[in-house]
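Every protein chain of the complex appears in place save one, which is left out.
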Amino acid sequence: LRETFECELAAFLVASGTAANALALGAITPPWGAIFCHERAHVTADECGAPEMFTGGAKIIGIGGDRGKIDVDALHEALARFKARPSGHSKPTVLSLAQANECGAIYSVAEIAALSSLAHAEGMLVHMDGARFANAVVGLGVSPAEASWKAGVDVLSLGASKNGGLACEAVLFFRPTHACDFRLQRKRSGHTVAKGRFLGAQMSAYLDEGFWLDAARHANRQAARLAAGLALVPAARLAWQPEANLVFATIPRKLDRALRASGAEYYEWPASPPVPRIGSNEVFIRLATCFATTSEEIDRFVGIAARAATSGILRSRSERVTCGSRPAIQSAGAR
Amino acid sequence: LRETFECELAAFLVASGTAANALALGAITPPWGAIFCHERAHVTADECGAPEMFTGGAKIIGIGGDRGKIDVDALHEALARFKARPSGHSKPTVLSLAQANECGAIYSVAEIAALSSLAHAEGMLVHMDGARFANAVVGLGVSPAEASWKAGVDVLSLGASKNGGLACEAVLFFRPTHACDFRLQRKRSGHTVAKGRFLGAQMSAYLDEGFWLDAARHANRQAARLAAGLALVPAARLAWQPEANLVFATIPRKLDRALRASGAEYYEWPASPPVPRIGSNEVFIRLATCFATTSEEIDRFVGIAARAATSGILRSRSERVTCGSRPAIQSAGAR
Amino acid sequence: LRETFECELAAFLVASGTAANALALGAITPPWGAIFCHERAHVTADECGAPEMFTGGAKIIGIGGDRGKIDVDALHEALARFKARPSGHSKPTVLSLAQANECGAIYSVAEIAALSSLAHAEGMLVHMDGARFANAVVGLGVSPAEASWKAGVDVLSLGASKNGGLACEAVLFFRPTHACDFRLQRKRSGHTVAKGRFLGAQMSAYLDEGFWLDAARHANRQAARLAAGLALVPAARLAWQPEANLVFATIPRKLDRALRASGAEYYEWPASPPVPRIGSNEVFIRLATCFATTSEEIDRFVGIAARAATSGILRSRSERVTCGSRPAIQSAGAR
Partner (left out) sequence: LRETFECELAAFLVASGTAANALALGAITPPWGAIFCHERAHVTADECGAPEMFTGGAKIIGIGGDRGKIDVDALHEALARFKARPSGHSKPTVLSLAQANECGAIYSVAEIAALSSLAHAEGMLVHMDGARFANAVVGLGVSPAEASWKAGVDVLSLGASKNGGLACEAVLFFRPTHACDFRLQRKRSGHTVAKGRFLGAQMSAYLDEGFWLDAARHANRQAARLAAGLALVPAARLAWQPEANLVFATIPRKLDRALRASGAEYYEWPASPPVPRIGSNEVFIRLATCFATTSEEIDRFVGIAARAATSGILRSRSERVTCGSRPAIQSAGAR
């Protein structure tokens, strides 16, 4: 990891992304701290209160923003409003950014640097939820170092599970003093596994010869292919051009049913800001591609959508999209 | 308290409003629960994370709404969005309503009943932050029972400190089984004082012969007088007609300085929703009246505002608004 | 407080002794820390887990020792055993000493200095539970500074409630940097009362012209008088010579009943180490004197014990020990 990130760092392996995020946040914020993040960030919306548990009750302050991204003005305003309260407020301690984020968007290096700079000026530290960090690095076309500590990130939760790993994530402290008690913090949360070599083996293979970036490049490419395909399906409206491995689209409920009947598996996504408005007969869906998604699978999915959208009728059960025993479009886990 | 509320209940005294709220919430929500409240509610915005501490890390979900009030549709939508998340969400366990609320508004009995009804249907309990409960009761013109458990409230934090007490609040459980371990919960939070009789003496005097309602009636009346006076000051814009003991107004920054120079003490309030927009040379202020506010003090405050607003000039230091050793307009504590 | 302790310090007032202890410990130990104290210390045995709550789950390690006191060897051995564990142990962060302690004993200045010195050498801080600090200071005949920071104490919970106050304790940080976030920590625990002047008034009067030391001197003297009296009662066996305001004795269960029937109020104390063994018809009792205990009350209590012990029979109800509306021997609160 030191080689990959070209710097001194303290690294710890755990088995889940929620653990990597919550432990990282717990290491850098006290119970009376406040963590600022996008209001749709995984750490606040999808971890069942893990950051609250691991920090001992810190407050999470959600900030709005297009496509799941915080901009400097919004952060500035949130901090100002926070400090304007006459009394009784927690202490801003952490800015947490997801990269790539929950809407499949990627912060530019300049954006990260500007946000980090504001956070540091306020005495806060910067955490990056990098469950999809590999997808962001290849999307940006920069080095891992440029996408993280060189842009001001203090602690990175680096994911492998969504990108080829079995169950492995790393918490990277770019200022190792922040990790002085991390061994104890990990142990008391039950995240020190007895046979740690099985985590180490995963991370070692993951980084070896750029496997992780190749896998992410493939996933991003398949997302682009999927988006390009759906763009030609009249009934589907792409929400955003994909920047990483996630494609979001609004589709008729009927098409949703047809796709699922064909064996496709994906999430319906809550249609509240920053998601575009949808009609009452529509659903907003999230499609995740991964290291294992084949072009054939993409094409079959798009084909079914195109035909179903056109005809309004699904041909037959033999059209069922499968690939061996796996569903054709695999949602790569929970995020 | 049983007599006052005309029912069986379990009651516990503590010395601060934050303690009364946080202990109440801690008694009825587990660490993996979610507490729904207005996004500007005291429990989320002004208690430095006390509910998070006392619940062991429960999530607080802020809901928007005019003048600090949640309406049934907004609660419904928040719950729906919450449940729509594919996974990873806390369990909705509590609806917390402030009555009177942080913007000086009062929920009608029907509004409380409708919100409680929805909450109960979702398996949640209803907490009421009643730091200003007396002001609400006299504002509504109903009985304490009608304003609380008869409308569906399960646990009430009943304030005395803002309305004549020294340091005394009660936590009332209308379903006493919710309080089965409360004695332990209070003790371990350090809120069991050794000489509890000094709390008991305050609450006893507070309720005796309707003192508490008389005191609140006076405070509400003085707020109305203050609002009526300010309504005639051209430079001041009242935000809302006062319903309890709080008056909010937008005034020129210059007038703000003049009032403070005259000895007035009050809070500047963050001008973000649900607060109306203000200009760059304006400030949004919160004025609190209390059991001890005299009509003379109100009139002098309004007079200074009127003259300062007209002339733009403050006459002299002899105009300084004082009343014995107290500031003329006393902001009744921290809320 | 700075004058009284002759040094720079950061001081915060709260309303209960448990709050003063738990907040102090929470300020200087992380959740993965371990607090070493006597196994019968108030912080571990009588606060219903408050230190665990305020530290976010730190471990408390109880150490045995005569009369509630830890000695350097025992602390050394406990630390050695702790560090010998192959893995998985919390980090020793705090030594907490009660002065005067739960058995009415007082650490000498040299003992405190030796214990503090060992603790500091291990990277730990020293907390003193000073609910009875005044009694210790007059017992030792040294200055408050000599009994605290000059002997190595880093944080002192200074009690007033047991020694004349209504509900007031102070947390004193002799190294003010330890208190950098204490204002937030106090607020989020609900221990920032809105009208703090009522706490300030108590502490101010408490320290004024040595009132606190006079009150403690009186209580200690009355404990000595009580012990001297009981020493002459054949059926009673004093456990220890009193050093502060607590007297412990083993008495026949029958005498216990007679004393209580006379109106005396005191605690039966658990007869496990470091308490001497007692017979099956005996009880081990704790008698607390205070600033308000009169010599007449002491003498009546001893007289009843002497006569009851001799005759085995209580004369009549007219013998009932009362003094106005107060019980004759008042157990000064909960410790």
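We call the chains A, B and C, going by the order they appear; numbering starts again at 1 in every chain.
Here is the rule we use: a contact is a pair of C-beta atoms (placed from the backbone, for glycine too) under 8 Å apart; a residue touches a chain by one contact, two chains touch by 3 or more.
In this text, all values refer to a predicted model and were calculated from it rather than measured experimentally.
A.B. asks: Among A:27, A:50, A:179 or A:302, which residue is in contact with the omitted chain in the full complex?
C.D. replies: Answering carefully, the residue with contact to the hidden chain is A:50.
A.B. asks: For chain A, which residues touch the unseen chain?
C.D. replies: 14-20, 22-23, 47-50, 52-54, 161-162, 166-167, 184, 187-195, 198, 333-334
A.B. asks: By the contact definition given up top, give the residues of chain C that touch the hidden chain.
C.D. replies: 18, 31-32, 34, 42, 45-49, 52-53, 55-60, 81, 84-90, 267-270, 272, 334
A.B. asks: Over the whole complex, note the residues of chain B touching the chain we left out.
C.D. replies: Residues 30-32, 56-57, 87-88, 90-91, 181, 184-185, 187-188 of chain B touch the chain absent from view.
Convention: only the chains that are shown with their structure count from here on.
A.B. asks: For the sequence-identical pair chain A and chain B, what is the superposition rotation angle on Cα atoms, to the nearest 5 degrees?
C.D. replies: Angle of rotation between the two copies: 180 degrees.
A.B. asks: Please decide if copies chain B and chain C contact each other with the same set of residue positions, more than half shared, or with different positions, and reply same or different.
C.D. replies: Counting which numbers both chains contribute, over half are shared, so the two copies meet through the same residues.
A.B. asks: Round to the nearest whole Å and give the separation of the Cα centres of chain A and chain C.
C.D. replies: 53
A.B. asks: Chain A: which residues touch two or more other chains?
C.D. replies: Each of 31-32, 56-57, 87-88, 90 in chain A touches at least two other chains.
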